[in-house]
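Of the protein chains in this complex, all but one are displayed in their positions.
The block that comes next holds chain A.
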Amino acid sequence: MCIIAAADASGRPSAGRGVGFHILEDREAIEIIFSAWQWPRLEADIRQTGKLAATFVSPSDYVSFQLKGRATLRDTEALDIGRADRFITAATNELESLGVPRRLIAPWLTVREAKVVQLAVSETYVQTPGSLAGMLAGTRLS
């Protein structure tokens, strides 16, 4: 699963769910697809301040990472919608295998009026609950 947040100029945060992603070839940036229809404040805030946080979670074991950095928006292309459809199918199947009924998941994930936000990653954090939570990934444990 993927959840994303931005903030407006007054510091009020907005949040939403990602429905697909793609790591760029330079491995310094990632593109995340979200529904601007479902999460309009997210789109407005990214345009306004250009900062984004994205957390990726494996629902079966709670292993989580958070990426942060500058963000820009672009419209979707056919390739993006295909990625989003595959992501939604895979996420729905995994959650269902963990016992979450399919009809509960359907309201969360849509490609309606999808946008792509490109995140130039400047910070990566381990967010799995436990002793390493909040640490910058790659930090040496002393």
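Throughout what follows, contacts are C-beta pairs under 8 Å (C-beta built on N, C-alpha and C of every residue); 3 or more make two chains touch, one makes a residue touch a chain; residues count from 1.
FYI, contacts and distances are computed from a predicted model.
K.L.:
Write down which listed name, "Spermidine/putrescine transport system substrate-binding protein", "Xanthine dehydrogenase family protein subunit M", "Iron reductase" or "Adenylate cyclase", is the UniProt protein name of the chain that is not shown.
P.N.:
According to UniProt, the chain not displayed is called "Adenylate cyclase".
K.L.:
Go through chain A and note every residue touching the omitted chain.
P.N.:
Residues 3-7, 9-17, 35, 37-39, 41, 49, 51-55, 57, 62, 64, 66, 68, 98-101, 103-108, 110, 112, 125, 127, 129-130, 133-134 of chain A touch the chain that is not shown.
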